[in-house]
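Here the structure comes first, spelled out in structure tokens, and everything after it is commentary.
All protein chains of the complex are present and in place, except for one that has been dropped.
By letter and in written order, the chains are A, B and C; residue numbering begins at 1 in each of them.
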Amino acid sequence: MWYGFPIRPEQASTIAEGIDHLYYFLTAIDLFFTGIIFLTIFYFAIRYRRRSKDETPKQLEGSLPLEVAWTVVPLILVVVTFVWSSSLFIRNSRPPTAATEIFVIGKQWMWQLQHPEGVREINELHVPVGRPIKLTMTSEDVIHDFFIPAFRVKKDVIPGRYTSLWFQATKTGSYHLFCGQYCGVSHALMRGEVVVMETQDYERWLSGSQKAESMAAAGARLYEQYACITCHGTGKGPAFNDLYGSQVKLQDGKTVQADEEYLRESILVPSAKIVAGYDPIMPTFKGQLSEEQILQLLAHIKSLGATERKAAQE
Amino acid sequence: MSQHVVPKKTYLFVFAALISLTILTTSVAMIDLGPVNIVVALLIAMCKASLVALFFMHLRWSSRLMHIVAIAALFWLAILLTLTLSDYRTRQWTPAAEGWEAPSIQLNR
Amino acid sequence: MADGHAAALAEQFEDLEQQHEASSLGMWVFLATEIMFFGGLFAGYTVYRGLYLAGFDAGSHLLNVKLGAFNTAVLLCSSLTMALAVRAAMLGKRRELITFLVLTILLGLTFVGVKLAFEWHRDFEEHLVPGINFAYDGSNSRAVELFFVFYFFMTGVHALHMVIGVAILAVLTWQAFRGRFGPERYNPVEMAGLYWHFVDVIWIFLFPLLYLIGAHH
Partner (left out) sequence: MSTTAVEATTGVNYLNAKYGIRSWLLTTDHKRIALLYLASITFFFLIGGAGAVLIRLHLIEPQGALLEPATYNKMFSMHGIIMVFFFLIPSIPAVMGNFLVPMMVGARDLAFPRVNLLSWYIYVAGGLFTLYAILAGGVDTGWTFYTPLSTTYANGQVMAAALGIFITGFSSILTGLNFVVTIHKMRAPGLTWFRLPLFIWAMYATSIIQILGTPVVAIAIVLVGLERLLHVGVFDPALGGDPILFQHLFWFYSHPAVYIMILPSMGVVSELVTCFSRKRIFGYSFVAFSSVAIAVISFLVWGHHMFVSGQSVYAGLVFSALSFAVAIPSAIKVFNWTATLYKGSVSYQAPMLYAMGFIGLFTMGGLTGLFLASLATDIHLHDTYFVIAHFHYIMVGGALMGYLGGLHFWWPKMTGRLYPDGWARFSALVIFIGFNLTFFPQFMLGYLGMPRRYAVYPAEFQVLNVMSSAGASILGVGYLIPLVYFIWSMRYGPVAGPNPWNAKGLEWQTPSPPPTENFEELPIVEEEAYAYGVKEAHVG
């Protein structure tokens, strides 16, 4: 690797190496078959070049064994790749249980990031090395995409719902953060830096940063400000203790997982899923709460005995 | 020209069947059968559509090629619906983190 | 006969049989395209109905099932008369052909008329037209609006097909009046018939999906 001509992006997360190994494997397959095809064509083209104007080569029909061979060999390689790649993918899409949750809001054309302690950042994300971080992301306008090449992670950030990704950095340093999904005029400027720090540096940075109240505390304030407490604190509406991550029984007999998506829907479209035993009396809060405030409410609900990670089987 | 001329009686018979099925589907829809309603409605609709295609559109007397075209169109429609729904119907299923089980908590008043 | 033959046969074809098969195949392939065209709408409908079951039921409940059922019957009638028109054309019965074509046109116009005058008009007055005049203050208003988006778009595209069909049939009636069809040359009538029946089939699915899903509430 020399200046201005890098061959490989930095490997700075726990999953980067595994993905690179698969990448090398595929590159090897690619080079092998490209090589075979190129060399064979060159060899045949020279060896069997036309020598006289009216020569008539002996005709061949084809060969079943050969056809079978070049069907089966690629098939085997493809199956191997699929199994390898998919198991890697499934493993990579499971966040570790004890991940620190950071909230991300994308808007044209900036990233707004919020640490659970209340620190906010714009286009910059400070994280400690060696600790799993889970990002819960949404967008205020169009579809964006959160992409950190050095970590080999990428996920679209979609308005109206939450997506998430996780990573665990392995190397301190500063890495690119890109918006990967074309999002309008200044798409190319919607980028930032992910700064990975030693844990003690990170703690120092956290305590040195200007802090708003923590996400959960802000949520608790909203909980009172918007008078959620008058129903949800009195039994008229479902209580929030140990709600997050649990299975909720609905009026129509179905059960849903109380995940971010469900909680968000219940705030914005309360009539969509009515909890069994309660009346559909809650008004919608659509238009009254910003994406940020909804995230704060979620943080508050999670702080009330969150069962940390959902696990769902249908 | 090897065209099949269908007796009027056949057409009238098919028409009567179509009208009866319309009455049937409308009446069934008035009864609450939960999720079965839509299944019954679509099954009846498929019967009606097949009657129209087979008799009015002469598919019954057409060559195999026309059958293939009709079936291909339905097959492609099925691809579109199935694979699109394969996304929507499984969005809730996130792969479980290792060693985790969903606790079930009853919400009580 | 030879004269009729020459007039009915386009120059790229060898014989009438080939020409007939080619146009039938062409029409069926075109209908396959149409199925996928409506298919995109059916896919959207299915996805959103899956997501917003209650809202779609509530929206459907606002439609008039009786008018829907009446229109279904009208359309089935028109399919019958269309089938009989094709039969008359095959047998070379000109008067019968004209009668059935005119009947089909009238039934088609009845369908579109009922749709416009009694359904869409009333929907407009009840503020159920998304994007133009929509106000709904029950729960699930977003989902109900979405239902009406699909309702208007699907029935609108269907009605557009009906209008095109009526126009085609009008031209055919004129040609039949001028004596352009006979047992040698009835291809256009048959092709128009396939199209007309197809539009009927689409309605056969639209009726339960739009009108019946909320009927039992």
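The definition used in the following text is that a residue touches a chain if its C-beta (ideal position, glycine included) is under 8 Å from a C-beta of that chain, and two chains touch if they have at least 3 such contacts.
Just so we're clear, the structure is a prediction, and the values are computed from it rather than from any experiment.
Looking at the complex as a whole, the chain kept out of the display touches A, B, C. From the set A:125, A:183, A:243 or A:295, the residue in touch with the chain omitted from the display is A:183, counting the whole complex. Among the residues A:6, A:208 or A:253, only A:6 touches the chain that is left out of the figure.
Counting over the whole complex, subunit A has residues 4-9, 18-19, 22-23, 26, 29-30, 33-34, 37-38, 40-41, 44-45, 48-51, 54-63, 66-67, 70-71, 74-75, 78-79, 81-82, 84-86, 88-90, 92-93, 108, 141-143, 145, 147, 149-150, 152-156, 158-161, 163, 176, 178-189, 191 touching the chain that is not drawn. Contact between subunit C and the unshown chain involves residues 11-14, 18, 21-22, 25-26, 29-30, 32-34, 36-41, 43-44, 47-48, 51-52, 130-132, 142-143, 145-146, 149, 153.
On the side of subunit B, touch with the chain left out of the figure occurs at residues 65, 72-73, 76, 79-80, 83-84, 86-91, 93-95.
Basically, only the chains that are shown with their structure count from here on.
Listing every chain that touches subunit A and subunit B alike gives C.
Mean C-alpha positions place subunit A and subunit B at a centre distance of 37 Å.
Put simply, the C-alpha centre of subunit B and that of subunit C have 18 angstrom between them. Counting partners per residue, subunit A has no residue that reaches two or more other chains.
Shown for subunit B are the residues in touch with two or more other chains, of which there are none. Those residues of subunit A whose C-beta lies close enough to touch subunit C in the complex are 269, 271-272, 280. Contact residues of subunit B toward subunit C in the complex are 1-3, 5-6, 8, 11-12, 14-15, 18-19, 22-23, 25-26, 29-33, 37-38, 41-42, 44-45, 48-49, 52-53, 55-57, 62-63, 65-66, 69-70, 72-74, 76-77, 80-81, 84-85, 88-89.
The touching residues of subunit C, counted against subunit A in their complex, run 52, 54, 139-140, 142-143.
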